[in-house]
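Left out: one protein chain. Kept in place: all the others.
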């Protein structure tokens, strides 16, 4: 059952892309991010031109004294800024800080989506078999439509990422397709 | 970080085993349940003898007029009672009804575990790549230790079940092992 | 902002009326329940005739081995059955067990309301300055419309109950009026 909004309103969610990549497992993740960046940039660009809200939901890495401006500066000043610059927030972007795991867990995202009247999420970013999977589940439980562009999400473990995409499609009702084939226009 | 309980207190959770098996996907699930039943029965038996709380958390299949006694009667009167009778609750069992998905989602389980001082869950039942996976995630987020007996959980899709077990072990800190090898003694 | 349902769909919620009244503070509460019973009975009757869902949300008093049939039997067999019989559930009533406090806290109520398409709650029962107040807040946060019939809710402490009704009206957007004046027809 979808939320009782008509017509369908989409938001694009960019997950955990503000990252310094200094954690374990960063190597395989960065390789995958590099491959997924063009499709992410394409989606963000399409959303911005169509007036679709772009929501950044990002781990704060336990930095409760920092605000999200500092998280962004820190990532842009780090050695892997090339993975952050292409997808960084602009002045119209919305930003929600999360503690860990799902984009919904202990965040105001549900409230913000309700204010915006959003009934469908396009999820891009990282990590396919972790936060993207958990977020798709939490969105599905909340009766939101979910779309996952398979070429615009990045993974650590290829086999688990493939399984995660199949779980999202089969068990969480998500639309899984190439970014190009997914609607992201409002 | 585990909950600040010392010493460790375990509960055995039996997930969605009170079932009439009249839904789609019941066929492959029943075959898997049949294989997993002996290990489940063994775990329940060990828990009961050790005084470990046995918590049944079960879908109510949208029957908001029925109580859990009726759910059990209905499953025991159905054509697949042979899959229910061996693991049915006794008078000391605790019972929590859930709406869908995770054992924690919109249920009083967290409150009940807190009352019991439980810091570790052994999860058995069904479906490995769905409710068991989602419940392991929600337990991990809540800083509970999680153990999953790989021979006492039942699946619909073998490949996704295998991936789910690996996700639980790798990304949710779960102990995944044969039932026999897992502690279930308090 | 109200939920995006149109037209408005109402449910009547009967809070914590399945009670053995053997707890502290039962004396002043029972006196207030006696005064509120006729208006509650009137509301339940109107709702049933209009086809408005009647949802019982009730504390389980820590009896995790009992199901709600047993909770009802226990209250009807007790010394204060006269306070329970007039408002007991019928076969069409829906029943949700709660652990403590709000009707939403760790219960499937939100899920059930979403399934029913409900956008407005009429809250009756007990205790005005405790569970009724907390439930009105939680409903308001969830963008549900709330109505509280001031003659169909029972209190322990008259001054706090009066303040609670004013808080609900002033700060939680609730409609507070006599039961007779409140719409309860769908």
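The chains carry the letters A, B and C, assigned in the order they are written, with residues numbered from 1 in each.
Operating definition for what follows: contacts are C-beta pairs under 8 Å (C-beta built on N, C-alpha and C of every residue); 3 or more make two chains touch, one makes a residue touch a chain.
Note that the structure is predicted; figures quoted are calculated from it, not measured.
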Hey, which of C:48, C:63 or C:101 is the one touching the hidden chain?
-> C:101
Omitted-chain footprint on subunit C covers residues 100-102, 105, 129-130, 133-134, 137, 141, 157, 159-160, 163-164, 166-167, 170-171
Mind listing the subunit A residues that contact the chain we can't see here?
-> 62, 64-65, 67-70, 91-100, 106-112, 115
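One rule holds in what follows: only the chains that are shown with their structure count from here on.
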Copies subunit B and subunit A - interface residue numbers shared by over half, same or different = same
Averaging each chain's C-alpha atoms to get its centre, pick out the one most distant from subunit A.
-> C
Roughly how big is the turn, in degrees to the nearest 5, that lines up subunit A with subunit C by CA atoms?
-> 180
Distance-wise, how many Å sit between the C-alpha centres of subunit A and subunit B, to the nearest whole number?
-> 31
Calculate how many whole Å lie between the centre of subunit A and the centre of subunit C, each centre taken as the average of the chain's C-alpha atoms.
-> 40
Sequence positions of subunit B contacting 2 or more other chains | 100
